[in-house]
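Removed from the display is one protein chain of the complex; every other protein chain stays in position.
Letters A and B name the chains as they come in the text, with residue numbers starting at 1 for each one.
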Amino acid sequence: MFTQELLDQSSSLRKKWEDEVKRIVEKRADQKAKWTTVSDHEIKRLYTPEDISHMDFEKDISYPGQFPFIRGNQATGFRGKYWTFRMFSGMGSAEETNKRWHYLLNSGQTGLSTAFDFPTLMGYDTDDPKARGECGKCGVAIDTIDDFLQLVEGIPLGEISTSMTINPPATALWAMYCAAADIKGVPLNKISGTIQNDMLKEFIAQKTLMCPPDPSVKLISDTVEFGTNHVPNWNTISISGYHIREAGSTAVQELAFTLRDGMEYVEDVLKRKGLPVDSFAGRLSFFFNSHIDFFEEIAKLRAARRIWARAMRDRYGAKDPRSWWMRFHTQTAGCSLTAQQPYNNVVRTATEALAAVLGGTQSLHTNSLDEVLCLPSEHAVQIALRTQQLIAEETGAANTIDPLAGSYFVEALTNEMEELAWDYIHKIDEMGGMVAAIERGFPQMEISDAAYKFQRQIDDGEKIMIGVNKYVTDDKIEIPLVEIDDSVETEQIARLQAVKRKRDGRKVSECLDDLKQACKKGDNVMPYCIEAVKNYVTVQEICDVYREVYGEYRDPGLY
Amino acid sequence: MAKRRLRVMVAKPGLDGHDRGARVLARAFRDAGYEVIYTGCHQTPEQIASAAIQEDVDLVGLSNLSGAHNYLYPEVCRLLKEKGAEDVTVIGGGIIPDKDFQKLYDAGIKALFVPGATLESITSWIDQNVSPRE
Partner (left out) sequence: MEDKTRKIREGDIRAVSRLIRNLEDRIPTTDEAIRHLFPFTGKAHIIGITGSPGAGKSTLTDELIYAFRQMGKTVGVMAVDPTSPFSGGAILGDRIRMQRHAEDPGVFVRSLATRGALGGLSKAVGEGIHVLDAMGKDIIIVETVGTGQQEVEIIDHAHTVIVVLVPGMGDEIQAIKAGILEIADIFVINKADREGAGKLFKEIRGSLDMAKNFPGGWRPPILMVESLFETHSFSQSVAELAQKTLDHHQLLIDKDLMGDRKRRKATAEMNEAIRAAVLEPVLDELVSSGRLDEMIQKLVDRASDPYTMAAEVAKQYLAPKKTEEP
């Protein structure tokens, strides 16, 4: 990167500086001995050209829209289009969520993102005993296409992209989206959006569990195949680090496990479906967390793009530059927010959002200040959305592409994160891949260790959370809380039962039989799911078929 | 004769799988010298109550982050009572709004810990309020 002359110069100046530092520190010691990131990664007092002297400009940095894409996929940066302002949202009934969606769109949101309630996420209908007390609490309750049509009422499915955070029952919910488009006369090649559909991170971190890993990955490959052939503008998987981070991982673990998950999916589609890598790689998307440690997050996101580009080109032989792109959504870190002094959360979220933007995200959710207490209120959501709009349109952060490139520190940290991530990736390769590593409990235990260490550091005051272990006050700050009334559950059960009464029972059993046969034969389940949901088959009825054919996975409870 | 050792159960009722808190707590309890039985995620109140009795624990710590605590926590207390084990102390954690506290206390929950609670505050509450049953 630099001439020998410059490096020599730097070296001699550095020695001078080091002497000066030594002299001052002897007189007045540093405030603490070790300065680390939130992930406990040690940071030096100063970075210099010598820290990045080994870098090759063309191979390691280059230009936006050019390999290795560390500076972004788009040659034009944010000038052509800002990132998508996409707020994760869902609460109570489909009707209520639909109202919130329209409110957000009217406030300038540019994409939709669906939060489902826990019964839906786990593949249970509202009338199942396991669902008691959960309906609508954490998101919207969807049992049948009847609910789904209500959810997307008045939403132009051909124009707006919709993300759905749904994992084990992803095939069922995506089928509902496809069926709803069909009913509204929108062709499948016109709809766009994302289903999260990333089961590996569920086994690793979030524990929304249904079937064992292998059939889970099979169902995912089905959606990739179906999307490739019929729904070309849909991201059939959003490979997620967000939940890994929320479960307590370090930034490097988030990076490494997420990318290794991505590789596992690529390998499965190649092996199971025999599709050429360039036919589907461009539809794989990612989802990262933006935590409170500003530069570490920026470095993580930049490293992610470079690792993926290298892996896709060199490991999987992808030829199409679009296959090398890592496209990702980012959400600010829920786990960084505090219930104490909740208005501070606005500042945290703004900092994290800025890091995501400087890291070059394509889509962003900003948390509301009250999300550590309840579902976000309309007012809190508005502040969160305005935070993004403000970063985009007031701060100038979007003026130039990848503004931190070339910073000795940011480039050095980006390199370190990439190296440490590859170490993990190779370790998992040696174990036989991610499914094998999960079976051994490897990523789970790594995260557990990191989470426990962090909590100990908070307890000991070694790491700081304002309002929790420093600058603590007894003031009670009243925040208006959003509450989901228990009547939502009663009404939803009544609604479901009404649908069950009016549907054609014979058609329902036929659809379920067909789906079961498809599962047994290893056929792609998507066409069967679409047919089933059109005939008012419920989310649970579809998932029960999966559970029956593929077996049920139970939490092995590693700690 | 050896000293009685405190036996506690960390349990996750409901459908959410956010087990970071539960797992961190299980470790903290172990490091505080307790014997900890962890149930894993997605437990029904019935499973938790019968396991607590089979394991003869002194305390059950419930963790739920799906907002269903108002149904699930009292249900665990009710079932323990029904099975003649109301002497088992039940505490809870999670995202619990202040206004739910009294309802949960009335149902038999002895203490509630919300985000920001330190591990030390939880173990010291236990050390002060729970001793192995004779």
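One rule holds in what follows: a residue touches a chain if its C-beta (ideal position, glycine included) is under 8 Å from a C-beta of that chain, and two chains touch if they have at least 3 such contacts.
All figures in this text were calculated on a predicted structure; none of them were measured in a lab.
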item	value
Touch list for chain A against the chain that is not drawn	212-214, 432, 435, 439-441, 550-559
Chain B, residues in touch with the chain not shown (by the definition above)	1-5, 7, 26-27, 29-40, 43-44, 46-48, 50-51, 53-56, 83-85, 132
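Keep this in mind: only the chains that are shown with their structure count from here on.
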item	value
Length of the line joining the C-alpha centres of chain A and chain B, rounded to whole Å	31
Touching residues (chain side chain B, partner chain A) in the complex	14-20, 23-24, 26-28, 38-42, 44, 66-68, 70-72, 95, 97, 99, 114-116, 118-120
Chain B contact footprint on chain A (complex, rising order)	118-119, 121-122, 124, 129-134, 137-138, 202, 206-209, 246-248, 335, 338-340, 372-375, 448, 451-452, 455-456, 458-459, 465, 467-469, 481, 483-484, 554-557, 559
